[in-house]
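What follows is a structure written as structure tokens; I'll ask about it next.
Note that one protein chain of the assembly has been removed; the remaining protein chains are unaltered in position.
Here is chain A:
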Amino acid sequence: MSAVQAVTPFETIRTPDAASRPVKIHTVAVKVTYGQKEALHGVSIDIPEKAVTAFIGPSGCGKSTFLRCINRMNDTIAGARVEGTIKLDDQNIYDPDLDVVELRARVGMVFQKPNPFPKSIFDNVAYGPRIHGLARSKADLEEIVVTSLQKASLFNEVKDRLNEPGTGLSGGQQQRLCIARAIAVSPEVILMDEPCSALDPIATAKVEELIDELRANFTIVIVTHSMQQAARVSQRTAFFHLGHLIEEGPTDHVFTNPLEQRTQDYITGRFG
């Protein structure tokens, strides 16, 4: 069945924004294969700068796979192959000359399950700045850590226990710690792979609020299973299905006036 789809010419339905934003990430015909299996059949999309773009779609539709292409985390999976073009500010990130370590410093990532390191809260946030040599002095480092924690709306909750292990925090706090950790290396883009799926509703609300604040300074791409979440936090939404990008456009447009039958079926809960 996937072979049939691969040869059928496929056209993504696109609706531009009313006021155009500058493009941060530009991808053309991105294909991903795991061994023999093609998981993504050619995805082309422009992701705007300083906005939240949500990837929605049923499980196994390739949205997380595509997300992991943007900071080349698929490189760490044996047997994964990526074709096509992904440009970050007009620079091809799969260029052999590109330093993948540097790319990942520019494109941070927050995972589905909070994964703080088994270190203190301070060391968790200081980890990135330390390995990239971002702080010139101890005071510098402390400032980066405090600012990052503040930006992640976590500082007030943990300011008295920065030396306690990060693993001792609650799930929601751990996830915000991971966001602070990602912010600390001053990335341009933050990728979030279902960041709230392991959190309770109150922690989810806090993280969503945080994402909305972060939009002012970072380009954010979020994969989510929750359509309400996509509707709440994102400016643009892309709907994936069976390895294809079906439809993308301004969030309110996609949710209120989907142009594709499958998009409509999915957001109204007819499958998924």
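A few notes on this one:
Everything that follows uses one rule, which is that a contact is a pair of C-beta atoms (placed from the backbone, for glycine too) under 8 Å apart; a residue touches a chain by one contact, two chains touch by 3 or more; residues count from 1.
The criterion applied here is as follows: contacts and distances are computed from a predicted model.
Between the names "NADH-quinone oxidoreductase subunit N", "Glutamyl-tRNA(Gln) amidotransferase subunit A", "Lipoprotein" or "Phosphate transport system permease protein", the one given in UniProt for the chain missing from this structure view is "Phosphate transport system permease protein".
Considering the whole complex, the residue from A:Arg21, A:Lys119 or A:His225 that touches the absent chain is A:Lys119.
Of A:Ile93, A:Ala182, A:Ile220 or A:Ile267, it is A:Ala182 that touches the chain left out of the display. Mapped onto chain A, the interface with the missing chain covers residues 71, 73, 76, 78, 101-105, 108-109, 111, 113, 115-119, 127-128, 131-132, 165, 167, 178, 181-182, 185.
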